[in-house]
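Missing here is one protein chain; the remaining ones are kept as they sit in the complex.
Going by the order they are written in, the chains are A, B and C; count residues from 1 in each one.
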Amino acid sequence: MSDEASPMSVRTLSYVDAIREATDREMARDASVLLFGLDVDDPKAILGTTQGLVAKYGPERVFGTPLSEDAMTGAAIGMALAGLRPIHVHIRMDFVMLAMNQLVNMAAKSSYMFGGQQHVPLVVRSIIGKSWGQGAQHSQGLYPFFMHVPGLKVVAPSTPYDAKGCMSAAVRDDNPVMFVEHRILYYRQGPVPENDYQVEPGRARIAVAGSDVTLVGISYMQLECLRAQRYLESVGVSAEVIDPIWLAPLDVDTIVASARRTGRLVVVDNGWTTCGAGAEILAAVGEACAGGPAPSMQRMGFAPVPCPTTPSLEAAFYPNARTIAACAYDLVHGGAQGWLPAERDDLKSIEFKGPF
Amino acid sequence: MSDEASPMSVRTLSYVDAIREATDREMARDASVLLFGLDVDDPKAILGTTQGLVAKYGPERVFGTPLSEDAMTGAAIGMALAGLRPIHVHIRMDFVMLAMNQLVNMAAKSSYMFGGQQHVPLVVRSIIGKSWGQGAQHSQGLYPFFMHVPGLKVVAPSTPYDAKGCMSAAVRDDNPVMFVEHRILYYRQGPVPENDYQVEPGRARIAVAGSDVTLVGISYMQLECLRAQRYLESVGVSAEVIDPIWLAPLDVDTIVASARRTGRLVVVDNGWTTCGAGAEILAAVGEACAGGPAPSMQRMGFAPVPCPTTPSLEAAFYPNARTIAACAYDLVHGGAQGWLPAERDDLKSIEFKGPF
Amino acid sequence: MNESAMRLHDAALVERLYRSLYRIRRVEEDIARRYPGNDIKSPVHLSIGQEAIAVGVCEALAPDDVVFGTYRGHAMYLAKGGDLDRMIAELFGRVDGCARGKGGSMHLVDVARGVMGTSAVVATTIPNAVGYAYAMKLRREPRIVVSFFGDGATEEGVFYESINFAALKRVPVLFVCENNGWAIHTHQRQRQATLDICGRVRAFGMDAQRIEDGDVFDIHGTVAAAAARMRAGDSGPLFIECMTSRWREHVGPGEDFELGFRSREDEARWIEDDAVAKLAALIPERQRAAVDAAVHAEIENAFTRAAASPFPDADELHRHVFHER
Partner (left out) sequence: MNESAMRLHDAALVERLYRSLYRIRRVEEDIARRYPGNDIKSPVHLSIGQEAIAVGVCEALAPDDVVFGTYRGHAMYLAKGGDLDRMIAELFGRVDGCARGKGGSMHLVDVARGVMGTSAVVATTIPNAVGYAYAMKLRREPRIVVSFFGDGATEEGVFYESINFAALKRVPVLFVCENNGWAIHTHQRQRQATLDICGRVRAFGMDAQRIEDGDVFDIHGTVAAAAARMRAGDSGPLFIECMTSRWREHVGPGEDFELGFRSREDEARWIEDDAVAKLAALIPERQRAAVDAAVHAEIENAFTRAAASPFPDADELHRHVFHER
């Protein structure tokens, strides 16, 4: 990570603006970068992340597409084979299921199965939805599919800083990168240097240092982990919070080292847990500790059901700061303690209310 | 599992014949069962597994389809909503990537998102390829994708007995079942009762009891684990071999109990390990053992690369009986021992030679 | 219009069509009005302006015919006879909702009335409808299936795969494309190489016709004739494209003319040619007032009942992932 911005050039930006700025900069810098996907050029501009770019770079480099996710992914791969650097945007990760054949069978494999003669510098952006009745088909965090397949990289930045730096790194990467965003993160503000920088693949960040338990929060769940850390602090439990940032390649070493130090690990997934990122992390930690003492480990994530729309069930579907804190607390105290922190106003989740 | 066949009625059948017999029986028993997919009605009849069925049940219940995996999966779901029990066949699991939207967004979710008003009794068969230059797009074992998504069941029988019993159970199940076959298992012979029986979801089988190390082999890797058990036996290591059979719902308890008993666990995946079935199992065992001593654990699976065609690399791409034995041996002896058994003729893998 | 003149004599039909149109319009206007409040718990894609299609089609169907649709499904659900109380309860996220609060506005269903479900992923229910129709044909049932979808859905590959399979197997499915010209804020011209959707369908050997003006009698008559042919088993699947106009924003209660991608003038001829107003004018004032009053009462009642319905209990979270017999 090249982090040498002078403090003077650091502004507070939203996650939305960070993505837009990175895209803008990469497009300005390299005429081979182009941006397309359903609705990228419409008045809402993918919730603002593509705002102004069609005016600046023209409709050949920035364009909306037909409702044809499969062919547009295939076309993106073709463009990449021709030396362009396409960014293909999906407003929901759920829709990427239409493009699995191209991603799994072509994008991930072209470099290898063509013996290195081809490569696919492609960025696929997709957004995970949450709350306000998104429901079963507008809420999925299916990134484990992409972690599973060799040949793809996967990144899920949680801060504006990382959003910009990861987007820049993803665009410059010579390989397909699945760029995972979360709708609720779009409201997040944070310091973002004005200069160019890249947050490179394969390095996790220790967001908060701690000694009693390690919390790994993926994508939006990083936010809930940071809040959980505050709840835990108030009852004398010191949590270390790690943001993996890149899910493939995954920085297992940083997580293993932390879990070894604290002796306890909670991974909070922004998706289902079965064969999920948390499963991968727990398995990797387990393997790393084979033959010696292993940390106490727990996964959290979506309830093992499709996402319900009604708020009464949705609340139980997702982990949140308080349930994460409770889980960590139990791990620290070696069993169910029945402690659940009272909700604090300063640690409330942002809820998002429609329309969409 | 209803296993009350009298010994008199047990024949030796191939895996192919077991699948065909189960399909035939279910179709004879229930007029709502139908069978379709590319090439199910052609002279090769999906390597024999659908042989004779179009003649017996007619072209309305048994038919080949256009090359339209997405729509045919959607149509299968529609048939299931109408009360039929379709079996949709794919000659390669790789092609199921074209149907992910229907499987993940409709089949898995219809019961839940329609509040129980709908359900989807659907069986999707797909075959994993191996050896003889299948290559990157004809060799994938992508079942972790289906394990990940609530609302789908997943089964990967390794014996003719289980193939018949699982197929019968899958067809009678009121939910979508991904039925995972492996090309090399088609050569396997074994005892199969003539009567009807079901191998029900959620129960693993201890194929061989042992005390030093637990081997869990998924799909075809069950065979390699059984061979590894024999190699290990010859050097005084007693391996317990477990076949999970159903991957969702997964019988974690049987595996945890065994791993606790032996203190060591090797899960051998017939696919990539990252966010794979092995990751799930190790994570679940790790969680179950939180706070206490955990078994030493290790995953094996495909090398983290697309499958190469050349035999010199393909050999290193897959785990095999000898590398599994070596891994278990090291786990038992607490570190790399450099032992690799010499290949025994009676424990050789069946290699498959073209055409296809 | 010939057709519609003829139909005028059938006062009962006129009243049925009016009642259904007015009811849907009022339900959706009420939803829009109440949307800023706290009761509706999911995004809504209103059909206001497009009701004549759902009504014209569904009034020509038999009760045991079935329909599949999209997230823009209120009109179809109600026109086919879907339970209003359960729809509003669903929007409120209550356990008495048609999907027990688990589906929301985008996943309406009422199997007893033949509403087989709707999907938030564009074009996904098209092959489901084809499969359902295959089952009907296999069982020699004289029922038909209608698949509703938008102009945007015809860009998805699965649409063509579905059309091909339906035509190949001659299954009794009626495809109804509601062409409002837009996919969110992008015009058909920006998405499709030619605007002739019917021409593309005909190239698969399927009869296709386009109804230009959104006239509810035309739609009704066309579908009645199509359904009769399909039921008799001598047509194979059929395709109808209904031109129409969405008056509100893509999702949400408001309008979208201020966004600049289209203007009120662009839609003016549609807004002036409002099916609800046109039908209202064909019915004697007193009779109409009675229909309206009944509709108002029913709607008021539905909102009241929905508000009184409880939210699902915590144990509902884990139910219905798999079928419960």
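Just so we're on the same page, a residue touches a chain if its C-beta (ideal position, glycine included) is under 8 Å from a C-beta of that chain, and two chains touch if they have at least 3 such contacts.
Model, not experiment: these values are computed from the prediction.
**Student:** Please provide the labels of all shown chains that the missing chain touches.
**Tutor:** Touch partners of the hidden chain, whole complex considered, are A, B, C.
**Student:** Among A:A45, A:I77 or A:L347, which residue is in touch with the absent chain?
**Tutor:** A:I77
**Student:** Can you work out which residue in A:R11, A:H119, A:R230 or A:R261 touches the chain that's missing from view?
**Tutor:** A:H119
**Student:** Tell me which of B:D94, B:E181 or B:D330 is the one touching the absent chain.
**Tutor:** B:D94
**Student:** Of C:E28, C:E59 or C:E156, which sits in contact with the chain we cannot see?
**Tutor:** Answer from the full complex: C:E156 touches the omitted chain.
**Student:** Give me the chain B residues in contact with the hidden chain, please.
**Tutor:** 38-39, 41-44, 64-71, 94-95, 97-98, 132-138, 303-306, 308-313, 316-317, 354-356
**Student:** Could you list which residues of chain C touch the chain missing from the display?
**Tutor:** Its contact residues with the unshown chain are 155-161, 163-165, 167-168, 191-194, 196, 199-200, 202-206.
**Student:** May I ask you to list the residues on chain A that touch the chain which is not drawn?
**Tutor:** 34, 60-61, 65-66, 68, 70-84, 86, 101-102, 105-106, 110-119, 121, 150-151, 153, 174-175
The working rule: only the chains that are shown with their structure count from here on.
**Student:** Let me check something: if the centre of a chain is the mean of its CA atoms, which chain is farthest from chain A?
**Tutor:** Chain centre farthest from chain A's centre: C.
**Student:** Indicate, using Cα centroids, the chain positioned nearest the centre of all protein chains shown.
**Tutor:** Nearest to the common C-alpha centre lies chain A.
**Student:** What is the distance in Å between the mean C-alpha positions of chain A and chain C?
**Tutor:** From the centre of chain A to the centre of chain C is 37 Å.
**Student:** Report the inter-chain centroid distance for chain A and chain B in whole angstrom, where each centroid is the mean of the CA atoms.
**Tutor:** A distance of 31 Å separates the two centres.
**Student:** From the mean C-alpha coordinate of chain B to that of chain C, what's the distance rounded to whole Å?
**Tutor:** 42
**Student:** Quick one: which residues in chain A touch 2 or more of the other chains?
**Tutor:** 70, 94-95, 97-98, 135-137, 304-306, 308 - these are the residues of chain A that touch more than one other chain.
**Student:** Which positions in chain C touch two or more other chains at once?
**Tutor:** Within chain C, residues 97, 99, 101-103, 107, 119, 121, 157, 321 contact more than one other chain.
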